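All protein chains but one are shown at their positions in the complex.
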Amino acid sequence: MNADFITPLDAFTIIDLILMLMLLIVGLAIVRLNDIFAIVMLAGVYSLVSALWFVSLDAVDVAFTEAAVGAGISTVLMLGAMLLSSRTALPAKPVRKWASFFIVLATGAALMYAVTDMPSFGDPLSAPNAYVGLEYLKRSLPDTEIPNVVSSVLASYRGYDTLGETSVILTAGLGVMLILGMGGKINGQLKKKAIDYDNADAQAHHTVLRVVSKMMIPLIVLYGFYVQFHGDFGPGGGFQAGVIIASAVILYALIFGVDAAKAAVPPLVVRIGAALGVLIYGGTGIAGLILGSNYLDYNVLDPHSAPHGQELGIMSIEIGVLITVCSVMLVIFYGFTSRQPDITDKDW
Amino acid sequence: MNGMQFLAGHFNYIVVIILMMTGLYIVISTGNMVKKLTGLGVFQTSVFQLYITMGKVTGGRPPIVAHAPEGAEHAAANGGEHGASTADTAVRMVHDMADVPVNGVIYSNPIPHVLILTGIVVGVATLAVGLALIVRIRETYDSIEEEDVEEAEYKARKAANA
Partner (left out) sequence: MSTVLEILHIARFGLAGVFLLGGGFFVLAGAIGVLRLPDFYTRLHAAGVTDTMGSTLILLGLMLIAGFTLLSVKLALVGLFLFLTSPTATHAVANAAHKAKLKPLLGTYRQTRKGDNEGGSQ
């Protein structure tokens, strides 16, 4: 701990405090509610407020991901699961409530005891901030010619970590597939049965939604690619772009029906894509091996200039991440939609 | 460092721990599995917040490094050579870092950002697996309340034994 540094109480700290207060209120509201729909919505709000706080804490990439994933995809998945299960939670018994309260109190007290050892908020010389992080900030531009240090650390300096995480995402997608089924049968039925694009009821109620989403979906996909390829210079990258493109397909499914979405992006393609992304990532590493260097060493990819080789390698693995993340999100979405909901329209 | 200054420097950890405990409370107090996963999400987001607040540098900017302005590298080089004879190199290194971080601009620490960015996406993937399990549980037991599932399981075992 650096005793010389005192956190200033400036406007940013006040913004932090207000956002923390909002987080506390939302957290307590989730504790008290029993309506699952409200709980899921508040969980989305919690993620969105966290994303705001991450912007204030200079973590723009994280904020971007949290807003797209936590407030977007998570909420859709939670709502899907809610539709397939139930809408209200039974209130907890008082004994259980008090028992949990005391467990939480004890755990919290133990963690609070550890707070005294933590570095001051915003301390530039604290152990986490002074050494490796600063080294990356200094070396990123000469080494890789990529201004966004988060992208270069993610894809190059700590490429192994990201390979592992991409594999975890693939594994999660496989898990959902094994639990909920492949969602592929419907594709076979599609050829026999024409897709019900002109369902009279849907047409009457969703004209505005259809027109606007037809306008927006190409723009969302375009924005996803912008995020992908601009990720070297600003916030963004494969993870965010994958989620954004998947959300465009999910929007299409929500407005025009899952069958139409499955016709546009077939489950088989999505399943192949989930594995293909990891293959591209791992293949980039093997290309380094073949060219006579270490696994995931991009310096050798361009024989004339090491930074350019780095740029090439980072772009290639980011494309792998994009394909895997986008495909796995859709695998999960198709898995959930292939189940019949118990809740009918009347229950709403 | 007096109490007020300590509070100003550590309020973020205190709030994050309260939020974390809120999430933990939701996970263990409720029997409803969807609500449990929401609590897990709150807990998870609080862990993200813990990491990100540690990487914040006061007056810092997002870690997107602009190309060096003219003369900035000279300044950094001079700062590095200044006082080279000191034996206490570790202390000097830290102070040089603080004075001229990168091209004369202070940036927040990118490492927590990298760790958490991938963590968020892995988090949603695992959340999806959890939700898929809940859906299957509902199909088998017709309930997503822990107690109902345990009771049904108990009855089924009793019937199997009898």
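In this document, chain identifiers A and B correspond to the written order of the chains, with residue numbering beginning at 1 in each.
Criterion: a residue touches a chain if its C-beta (ideal position, glycine included) is under 8 Å from a C-beta of that chain, and two chains touch if they have at least 3 such contacts.
Keep in mind that what you see is a predicted model, and the values were worked out from it rather than measured.
Considering the complete complex, the chain that is not shown touches A. Checked against the full complex, the one of A:Leu33, A:Ile103, A:Val132 or A:Leu209 touching the unshown chain is A:Leu209. Contact between chain A and the absent chain runs through residues 205-206, 208-209, 212, 215-216, 219, 348.
The criterion applied here is as follows: only the chains that are shown with their structure count from here on.
Centroids built from CA atoms put chain B at 14 Å from chain A. Across the complex, chain A meets chain B through its residues 3, 5-9, 13, 16-17, 20, 23-24, 27-28, 30-31, 34, 36, 39-40, 43, 46-47, 50, 53-54, 57-62, 65-66, 69-70, 73-74, 77-78, 80-82, 84-86, 89-90, 92, 96-97, 100-101, 103-105, 107-108, 111-112, 115-116, 118-126, 128-130, 132-134, 136-138, 140-141, 147-150, 153-154, 158, 161-162, 165, 168-169, 172-173, 175-176, 179-180, 233-235, 237, 239, 243, 325, 328-329, 332, 335-336, 339, 342. Put simply, chain B touches chain A in their complex at residues 1, 5-6, 8-15, 17-26, 28-35, 37-39, 41-42, 45, 48-49, 52-68, 94, 97-98, 101-102, 106-129, 131-136, 138-139, 143-145, 147.
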